[in-house]
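The complex appears here minus one protein chain, its other protein chains still in place.
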């Protein structure tokens, strides 16, 4: 067919050289367990981490960090540091005050929220331990580290503010002049007083969502470089696009002269969804010194100063009828903001506000959240961001309700959940769940788990008074993801929209470049987007490259968080493909001398309906490149841009079952088996999906059992290293059994929902429910997280003594 | 992340090492495998002026079967200890505890002598040293001296090694026939230090032809129950003469947590309430006597005392279970 194509000399050369791509073999890529394209560089060490950058003349910055939780800075003397070998400059916060601006908060959730100035480097006050108070720029990182020790700082210590309840009292020391209450946000629906009045069953509990350290394996790193009045910033970030806009605002560098690149990024889990002090300062230093500047954090620095997650005090009350039917739910939250409001700090608990009702129907719901300032590292997004906390509370309460009524925890859920015939269903929290089938996921999970058999073993162990008790934990979760419909974000006072962008470029040789506005850091977008495009355009998987994470290439986007990449960004890719196909159809019609209405597209070839006459999409791309013979009004080249703004969130759901053995003598727990059946709608790549679920489970289980950021009474962080902040290794986690049910989302053409956070959201309550279930014969109703051996032992002691 | 500057000397003999250390003065430190020292340097929790690297000295490496004891060179790596047939045959408790030290990569560099000379009561080997009455062969410019394990550990991270002294080797006494061993380590994750550990060596007589088995002698020492490893002498005394009934179950040794999937929780079910061996349980009740356990993120003193009792009982059960 190609010979007939008038594509000029270059076109003929392309065609004859065999470079021109051919249609894909007849197979469906979407749904296939494709091995990842990303792996080739990652398994061979040919990676592109930010810290790998070595630029000519590059300088290294090290930050001196406050050893105090709360203090007035009396004086900073950097003069001795300046004189040391290899030291190029040393600065205090005062030195940078005029140009450093303030770190942004993009989510002021209420009109009257307290938004304190947040200097990237502390000037007069430090408000959390680890806050940068000075820096040294030197010719290498060793000399920069040495010179920090020559800086002298006088502090006037102030009282640490650590406990949220105490912080709200009148007599508390103040973190900020305006007081320690950042905001109070409320939501109410239904007659809550009626629901609680004379309720036959009332369950009131207080749960603590402990403070977590996200602990992405790659520590943060930033490299900034100036080229005249243009700047490039490399950062281990999840959000190159948002970061560029924010850095422009903070530093005054015009947006068009600032390029932000997120190269290979080693995990984020929300922790790299931030505009950090270090990003601002490294950029300012590169501007001031006219040299490339690099900063790479150490783990102990990161544990102090990468934003933390969770840290909420949940006071919850559930009213139910005698048969277990839910009447109403009251939630009163205190959310620890830390010392400042960072990018989306105040909004995190509000994301949870819509999830406390879970998958259940009820008459009334009342939610209040108060954000509280303390002298700790600010909190912000961590995997799940608000939804794990909400899910934990409701799923713990459902187990408590079951225990109260001596019902099986599955049964009490059945009596309350939205049945599959009831979708779409508008919940008490005002969301419209578009689809789901809780019955199906639960049935599948029960079968895989061997629920009845484990219950029989549990009963046997109880009868034997076995010192090792067996507990079974249930979590029938849902979550809202695919963040987010722009109009909803607007109504919640969020600073931007939630759309996503993609563009698709057919190259002259018929190969495809896909540009995506989401910014992967381990998820596998290059592979999954290739699968989507391969099916949409009929081109081979191998002929597609996915470009991302560089604002000079991917010029617009909203980046990666909130399990949004596929359900928003993936749909933008589909739309961009649709536009390419539409344009190509017109060109093909012209080439085939047919009407566009008579052209059909199948398997990568445009054909005149009912004939053999056709053009492959690659041939059309070549013709569009040569542009020798295009239809009137059609522009040269075959590419497109598209954005997608969802009308609704997506709502993954599932049933997780966990069996734990609890050693009542030592308090040790061991996960005996874990079954996760998730319904994330249609699946693009089941291999990637399983991986996301596994990793999510590990983090959720780790919250239940191991992780906690601990500050001492003076406000010092005790868990600054991985020796103190316990992360599970392979030896600490079980093999997971994962499976799926598939109820397509109705809110997007792929029917996909999102899977990045589901495992984390579901698993924490499943594990804690299992531990409490094991200990019910001892009269135990709760074990605070993390459920350490000592806490379990104490729970048993407390209940039996 | 980045150590402060120091000088570095790599002597070619023990004699040179000792004199280099003497020359370098008080701020010098001995570098063996560096697996405890390097993290301290990187966090700038230590500022030595000179590191004297003894890691490659041939006379400090290797394991020899000598009359009455096994001699382990101080710079012998944990990995070499674990691969030694002599250790497995003559002092299996050393192998049992060494297998729980850190992780494989750390065991390739970390050394037997280094772990002991570091004097960390949360380390696994100091308790074994005091349980087995090891002898520490110490070199200094004034010659060689031998320090008994009970005199070696003075305080938290403080040993009898004076400035200018190098631990050259450790003599592990052979206990002879009839002994059983166990090291019971309780930690929150596989990587975590022991919350509490118990090293037990027990000599049992009898049992031939189904006859009664009797504890003749027990050695019990505790990890992380004070600033130094602690010998549980009251437990030892209470164990002597205990008659073991025949109902001991052959359970697999496994740590209570971090045991990995597949291994069920190990609480020696046969010995729970109503089971046998109540005499060993009673003997273990004194395990925490005289201890002063630390309070930290992994446990309060009260909890550690409780754990010491439970884990001592388990260690004794394991050590008295016929192979």
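Per-chain residue numbering starts at 1, and chain names A and B are given in the order in which the chains are listed.
The rule we apply is simple: contacts are C-beta pairs under 8 Å (C-beta built on N, C-alpha and C of every residue); 3 or more make two chains touch, one makes a residue touch a chain.
Methods note: contacts and distances are computed from a predicted model.
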Which choice in "Aspartate carbamoyltransferase", "Carbon-monoxide dehydrogenase small subunit", "Spermidine/putrescine import ATP-binding protein PotA" or "Oxidoreductase" gives the name that UniProt lists for the one chain left out? "Carbon-monoxide dehydrogenase small subunit"
The omitted chain touches A, B
Contacting the left-out chain: of A:407, A:496, A:731 or A:799, that is A:731
Specify the residue from the set A:264, A:366 or A:389 that touches the hidden chain. A:264
Could you tell me which of A:298, A:345, A:605 or A:673 touches the chain that is not displayed? A:298
Which residues does chain A use to touch the chain missing from this display? 35-36, 38-47, 49, 51-52, 54, 140-142, 215-219, 264-267, 269, 298-300, 521-524, 687-688, 690-692, 694-699, 721-723, 727, 729-733, 735-736, 759
In the complete complex, the non-displayed chain touches which residues of chain B? 1-8, 10, 31, 34-35, 38-39, 41-43, 51, 53, 55, 79, 102-106, 108-109, 190-191, 258, 260-263
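Methods note: only the chains that are shown with their structure count from here on.
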Touching chain A in the complex: which residues of chain B? 1-2, 4-5, 39, 42-44, 186, 188-193, 195, 256-261, 263-265, 267, 269, 272-274, 297-300, 303, 306-307, 310-311
With touch defined as at the start, can you tell me which chain A residues reach chain B in the complex? 141-142, 145-146, 149, 298-301, 465-468, 661-663, 665-666, 668-672, 706, 710, 718-719, 721-724, 726-735, 788-790, 793-794
